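The other protein chains are all here in position, but one chain of the complex has been omitted.
Note that the chains take the letters A and B in the order they are written out, and that residue 1 is the start of every chain.
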Amino acid sequence: MPLIELKDVSVRYGEIEALRGVSLSVEAGEVVTLLGGNGAGKSTTLRAISGLTKPASGEILYEGKSLTGLGPEEIVRMGIAHVPEGRRVFPGLTAHENIMLGASNRSGISKEQIDQEADAMFDLFSDIRPFQHVLGWTLSGGQQQMVAVARGLMAKPKLLLLDEPSLGLAPVIVSKVFDIIKEIRRRGTTVLLVEQNARMGLSVADRGYVLETGRLVVTGKPDELWNNEDVRAAYLGGHARAAAKA
Amino acid sequence: MSSMIDIYRASAQRKQRGLLAYIALIAVLVYVAATTTFDGYVTNILMQAVTYAVAVMGLTVVLGLCGQINLAQAAFFGLGAYAVGLGTVDYGLSYWICMGLGLIVVFAFGAFLGTSTIRLGGHYLAMVTISFQQILTLVMINWIPVTHGPDGVSRILKPNLFNTPQSYLAFCVVVLAVVGYLVWQLPSTKLGRAMRAVRDNELAAGVTGIDIQRTKVTAFAICALLGGLGGGLFAGGFSYVSPDQFSFAESIVFLTMVLLGGVASPIGAVIGTGLLILIPEWLRFLKSIPGLYLAIYGLAVILIVLFMPDGIWGFVVQQFKKLRGSLRLSAELPELTLVQTQAHADDVLVVNNLAKHFGGLKAVDDISFVVKRGSVHALIGPNGSGKTTTLNVLSGLYTPTAGAVQLDGQDITHFAPHERTASGLGRTFQNIRLFRSMTALENVIIGVERPGNPVDHAPIALEGRARSALNFVGLGDRADELVTSFSYGHQRLIEIARAVAGNPTLLLLDEPAAGLNSTEKMELRDLLKRIAAKGLTILIIDHDMTLVSEVAEHITVLNFGRRIADGDAVSVLNHPDVVTAYLGSDANAAH
Partner (left out) sequence: MDMVFQLLFQGIGIGSVYALVALGFVLIFRATNVVNFAQGEFSMVAAFLMVIFSVDLEWPYWISFLLSLGGMAIYGALFNLGVYFPLRHRTYLPVIISTIGASILVSNSTLALYGPQPQVLQPLLDFPGFNIGTVYLDAQYLLIIGLTVVLVAFQYWFFEHTLLGKKLQATSQDKEMASLLGIPVATMIMLTFVYSAMIGGLAGILVAPILFVSIHMGGTIALKAFAATIIGGFGDVAGAIIGGLALGVIETFGAAYVSVPYKDGFAFLVLVAFLVFRPQGIFGERVAEKA
């Protein structure tokens, strides 16, 4: 049974159909990447899973159980952590405090224990240890991204939803972030990754899906996708198909 | 098929008949008021209802039409009342002179309050108006040498011309009728449309060329004027005024009246005022327990806001609309012309070293490009590349950190949005910003009314051009429907019609394809080609590469806030840097 499965999910924002009948699945232990241009529906997919947006139709099954009608607070308690687009670090709290709050979905643990776990996070995210008591809004984009991912991991999720971790980051930082993603996967967490940067997104994935204006157009292993003309067309428009053929 | 003139003539005739019916109705009411001798108690009720209704119509204008909150209406009412009271009793001036002076004073105060809205809105505005109200009450109570303090002013006389209760009441009814008619007509005037636009979508109003500050100040001034007028009538009618009649509690009463009746219409004002004056009279026991009356007012305000936000009349109008169906007029209209204002230069838009930093974030970092007259130019780049920020700087929503922008030879770098529009910039928004309470036609008329548009501004010409613009985008036969009844894709077309109707020198399209399905995208592509064929210069920002490659002749590509490519469409889209920017690169690989 897949860890998470979307069956024919459609999402509307008012009149706009952001997702049209999308079906996909992720097995436990996998890293799956969702690719596509802007407005393709990638973030919407993650928002539908984490409960921020309610699907108009279709079903989302997590460990076989339906998530229909559940809110984000319940879904994160079930073990799905969502690191949203734009990082959204709490600006008035320090990096350490942000990370500690990541454990808010777990009950029955003491503040000391959370403190210790947050400290341990800085081993994995060693670049931000010197900044642990710095307020969120003064951190750089890359530092915020690391804080956001660490915060997501504090929930001890079975499934981690990562939305555009490379957005707005310099290439050097991006590669660090993706090294961390590889380590996360090595430690056993399943990851569903959304990326506009197709190359980086595919570099860590076992499988990928490509979305275009709300629909799934192609799926496969990273190499297959990278060499697929339709993938390029999804990003660069129809003529890219023509240029690729040339 | 009728011509534009026929349509206009028909609607003018309908208006005339309506006006005649109205005048007839008022004449009947005036006759009844003037000849019937009501007993004192009934006269007082009618007097209060009529004078309050005038003040409440002030709120209809500022809150209903313009969307600005004013919690000081009782203060303006009081100013008018005291002007008449003090002026006639203490200074022996004629009623009319006092009324006139009072109106000038309240108009000035209203305009002053209105200017405070410039940097503030919402709750700040509420606080400023409450403070004004409280200060005025304090002055009324404490400045005893002038205002007589808590004793108030008594033995105020009616004017000689109407010095019986009946004739005075009739006079007040006439004033109410005239005010009501003017407030009723206001929404369809240029000022009224501007107010409604500010209420519906302030940002878009500015960008379509409306001077937001001036509109709000005018709305406040009119509201204050009507408040003062009502107060002056009140003083003459009741012969006695005192500070506790014009306190904050009374401002709440006015507010409740306008909310209950229906905030956007003078009919609602009359209904709300009438009900809230008559009901307490029927339920007189409410006034016997101090506080109960106002407590119920407070509860009523909450319930109305929760369950009946459009008020009674708003509810009625909704029902009526469902029955009426939509009006479809076809008209033989001239083809839309896009006039080029004097071409100063071949370069319509020149962007030089533009930068926009948000603190440490360099969203736009030194970009330059030129848009040539008559071309279709696209600005593209992956998410976070700075395209939208650039667009917002170009339309004046952000001020640049550095650099300059020239439109048709004029430096517009520091112009406010409505000033840029006046200089020839037209724009549409990614998240469609139409004025949702208006019809497609009204939205486009606002576009035509952009200052600087070299067209005939007579109402019939404005409407004709607006209809032509809607025809041009294929929606001419649905011009009189509310924009909310159109599909998303068609709303996008209306927005384009609104921008194009203003004869812009440069048309800025912000992600016009966002949210459209494939059929709608093809219609959009065809429309853009038709617009380009008329010689209008277009700058388009979009993610849909298929659309961009089909319409754009020239493309500038941004990434990380910098320009990475600029040239003709085909070569740019095949440029390796551009491909990398979109598909991503392996950060570890050497370039």
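Here, contacts are C-beta pairs under 8 Å (C-beta built on N, C-alpha and C of every residue); 3 or more make two chains touch, one makes a residue touch a chain.
What you see is a predicted model; the values in this text were computed from it and never measured.
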Among B:32, B:157, B:182 or B:252, residue touching the chain not depicted: B:252
Sole residue of A:92, A:108 or A:188 that reaches the chain not shown, by the stated touch rule: A:92
Contacting the left-out chain in the complete assembly, out of B:116, B:218 or B:559: B:116
From B:397, B:482 or B:522, residue that would touch the chain that is not displayed: B:397
Chain B, residues in touch with the chain not shown (by the definition above): 67, 69, 71, 116, 119-124, 126-128, 130-132, 134-135, 138, 141-142, 203, 248-249, 252, 255, 259, 289-295, 297-302, 305-306, 309, 392, 397-398
Absent chain, residues of chain A that touch it: 50, 52, 71-73, 76-77, 82, 84, 88, 90-93, 97, 100-102, 104-106, 111, 114, 151, 155
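As a working rule, only the chains that are shown with their structure count from here on.
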Rounded Å distance between chain A and chain B, as computed from the means of their C-alpha atoms: 42
List of chain A residues in touch with chain B within their complex: 14-17, 37-39, 140-141, 164, 166-168, 171-172, 174-175, 178, 195-201, 203, 213, 232, 235-240, 243
Of chain B, residues touching chain A in the complex: 360-361, 382-384, 487-488, 514-515, 517-518, 543-549, 560, 570, 573-574, 579, 582-588
